[in-house]
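Here it is, the structure in full.
With one protein chain withheld, the remaining protein chains of the complex are depicted in position.
Entry: chain A
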Amino acid sequence: MARLATVYKECDQHEKAYQAQDAIFVARKRNTNAKKVKPMRWVKNVGLGIKTPDSAIEGNYVDKKCPFTGNVSIRGKILKGLVISTKMKRTIVVRRDYLHYITKYRRFEKRHKNIHAHCSPCFPVKDGDIVTIGQCRPLAKTVKFNVIAHEAQRAKTGKKTFRMF
């Protein structure tokens, strides 16, 4: 059972502006003998039966686009796909394969679509993993989805196989 931190732990400050969660007052004086100690990390339940990962609750990263510790809501479509690229900063490319029916020949053809999704630091995503993504508001020109669940895959299958979910 993951527990929220009661002591503030600063995240790695790589940017030129101070990175901290909006909902937490970082400089708050701690009352040492208070019965109920307020947590120093803000985490939310995304809803739709999605479980918030322990690494989001116990971690100290700051990501305003994370569905669990940031300011985005998951609503609309929920899709599953294969991760093909993790080279972008905190975003991934997810490939969704599907079959398209040609009526004249009564056969199928393979098609695919790539989706850019924001990937929170709480998910250790690698190429070839299966990932569940949920629709959110536009976060960038091409990013309208956010990773909400992650299923690591063994290296055997890789990212070149045709898989429908």
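Following the convention adopted for this analysis, a residue touches a chain if its C-beta (ideal position, glycine included) is under 8 Å from a C-beta of that chain, and two chains touch if they have at least 3 such contacts; residues count from 1.
FYI, contacts and distances are computed from a predicted model.
The chain not displayed here is annotated in its UniProt record as "40S ribosomal protein S8", chosen from "AP-4 complex subunit epsilon", "lipoyl(octanoyl) transferase", "Tetraspanin" or "40S ribosomal protein S8".
Per the touch definition above, the residue from A:N45, A:T142 or A:T157 contacting the chain not shown is A:T142.
Touch with the chain omitted from the figure is made, among A:V26, A:L48 or A:A152, by A:V26.
Panel shows chain A; residues 8, 10, 13, 15-18, 20, 25-29, 31, 116, 141-142 of it touch the chain omitted from the view.
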